[in-house]
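One protein chain omitted, others in place.
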Amino acid sequence: MARNVTQRRKILNTAAAWTIGLLIFFPILWTILTSFKTEAQAIADPPIFLAFDWTLENYGAVMERSNYSRFLWNSIVIAGGSTILGILIAVPAAWSMAFVPSKRTKDILLWMLSTKMLPAVGVLYPIYLLFIQFGILDTKIGLVIVLMLINLPIIVWMLYTYFKEIPGEILEAARMDGASLKEEVLYVLTPMAIPGIASTLLLNVILAWNEAFWTLNLTAAKAAPLTAFIASYSSPEGLFYAKLSAASTMAIAPILVLGWFSQKQLVSGLTFGAVK
Amino acid sequence: MATQHSRSAARIMMAPAVILLLGWMLVPLTMTLYFSFKRYLPLRGGDLGWVGFENYIRFISSSSFWPSVMTTLTIVGGVLAITVVLGVFLALLLNQPMWGRGFVRILVIAPFFVMPTVSALVWKNMFMDPNYGLLAHLWEFFGATPVEWLSQASLTSIVMIVSWQWLPFATLILLTAIQSLDSEQLEAAEMDGAPATKRFAYITLPHLGRAITVVILIQTIFLLSIFAEIFVTTGGAFGTKTLTYLIFQRVLESQNVGLGSAGGVYAIILANIVAIFLMRIVGKNLDT
Partner (left out) sequence: MSLRNSAFAATALSFVTAGGVFAETITIATVNNGDMIRMQGLTDDFTARTGHTVEWVTLEENVLRQRVTTDISTRGGAFDIMTIGMYETPIWGANGWLVPLNDLSAEYDVDDLLPAMRSGLSHDGTLFAAPFYGESSMIMYRTDLMEKAGMEMPTAPTWQFIREAAAAMTDRENDINGICLRGKAGWGEGGAFITVTANSFGARWFDEDWNAQFDQPQWAEALNFYVDMMNESGPAGFAINGFNENLSLFQQGKCGMWIDATVAASFVTNPNDSTVADKVGFALAPNSEGVAKRANWLWAWALAIPAGTQKEAAAKEFVEWATSKDYIELVAGKEGWANVPPGARTSLYENPEYQKVPFAQMTLDSIKAADPQNPTVDPVPYVGIQFVAIPEFAGMATEVSQEFSAAYAGQQTVEEALAKAQALTNEVMESAGYR
């Protein structure tokens, strides 16, 4: 009796969850499907879901028009570089906040987060002028620095919430055994912190990958990442849904795949110490 | 001894991050403040001298200012409400026993990976277009007149698009929080005959308080500065001009850097008001 009830509830839950999941995912699915249609089929009325002539011509057209591999490479370097640099700077800061907290630790953390609230467009001219001064306009290094700074507060905060969950007793034990600060960090802390660092890394790669204001406004040809690539497909003349879909798919596919493969780490990374 | 030692070490370790962020905040802020007291028009030869508070007065007395503040708060508030409510619901659902939870989670998390420009383009063209959009076809299928989303329900549309992007984030944090809930406590309450609504209100929801705070804090930071979603869909028309967008118009479309900088200062003030407000609740909730 009770078994039947739970069984029925499980079926209902599954049905509901799958329906909602598919609904949420549908816009992405539809974009991917549309990218394989011809332009005429992309706007067909009534819409065609699967029974169309699958074609790769849109991808061909996009590849012919844009140097996709360069945009992709720039995205990888910028997102990856800024994240790694950010983590190198944030780990020591987060470590000291977590294990040597002072009265002001929380204030500093929240202040760091508040720097993220500066409206980017308000400082476009100042930053642009600085970039010209330093000769880093349209360079990957310039973008790596800017995106690192933008995401640094989030990185510090995430790592802080992680490190805080590491029991302090372990460190004390290590200290008792005569471990130096360096050894403490290297041999005790790091192994325990690796999962946290991994998920922080993932989340920030995603944030950096999708950043579309600075990456668009501080680049020209050499350092432009996929956000600039998509800006050339947003309103071409005539029918463009299929080509837009192909370009969109190409812009999001790498990060989507990365996200899916690493979703376990990512999910734990999204907790921000929210779990107690 | 050890604490003394580690305290100074801690300071040194914090230094790079703090100094960098201080620089990242102070240098542009100083320059923004500097420009905001200038008549600075790039198309008219650049720096045309000091003007005192004129830019500040002009920016705030413009008929677009208060509506833009209201729009900003509406979008932030609307998205927060939708993502938190739906997020709690989805998290509760995903926490139930079911088949293929991992796969559903993959589906739900996906919108978070889509860059804002792409999601705005896809929603605008392939869903909300009144002639070719999928929603129009759906409405027609049920015999209704298609909604002209972006012109007649503009703010709703933008809240919808942005909520879609942030729902995964809210859901996942809340789900992790729910999973840590002590199930024995819930079972005990059930045995005592507490109805589901009461169990939710008195046990689950309080437990989620902290997670909800985090969701609100992080999302607010990102939502205050949303730009691509508006730029791509309505270009600031139909009452969707946020404060960020208004500053964009002043700086880039009108090429009035002084005026835009004054707007930037106002935006910083608004952000700080929101931040203080948030930190009050967050600070309380994050204490451990």
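First chain written, first letter: the chains are A and B, and each begins at residue 1.
Assume a residue touches a chain if its C-beta (ideal position, glycine included) is under 8 Å from a C-beta of that chain, and two chains touch if they have at least 3 such contacts.
Quick caveat, the model's predicted, so the values are computed rather than measured.
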- Which listed residue, A:L12, A:L88 or A:I132, touches the chain dropped from view? A:I132
- Which one touches the absent chain: B:T30, B:T156 or B:S254? B:S254
- Which residue numbers on chain B touch the omitted chain? 41-46, 58, 62-64, 129-131, 146, 148, 150-152, 154, 231, 234-239, 241, 249-250, 252-256, 259
- Item | Missing-chain contacts mapped onto chain A | 43, 64-66, 124-125, 128-129, 131-132, 137-138, 216-217, 219-222, 224, 228, 231-240
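Operating definition for what follows: only the chains that are shown with their structure count from here on.
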- Item | Centroid spacing, where centroids are CA-atom means, of chain A and chain B in whole angstrom | 16
- Message: Could you list, by residue number, the parts of chain B that touch chain A in their complex?
- Response: 2-3, 5-7, 9-11, 13-14, 16-18, 20-21, 24-25, 27-29, 31-32, 35, 42, 90, 93-94, 96-101, 103-119, 121-123, 125-127, 132, 134, 137, 141, 164, 167-169, 172-173, 175-177, 179-180, 210-211, 214-215, 217-218, 221-222, 224-225, 227-228, 232, 243-244, 247-248, 251-252, 257, 260-261, 263-265, 267-268, 271-272, 274-275, 279, 282-283, 286, 288
- Which residues, counting only chain A, touch chain B once they are in their complex? 6, 9-10, 13-14, 16-18, 20-22, 24-25, 27-28, 30-31, 34, 43, 45-47, 89-90, 92-93, 95-97, 99-100, 102, 106, 108, 110, 112-127, 129-130, 149, 152-154, 156, 164, 175, 181, 206, 209-210, 212-213, 226-227, 230-231, 234, 241, 244-245, 248, 251-252, 255-256, 259-260, 263, 266-268, 270-276
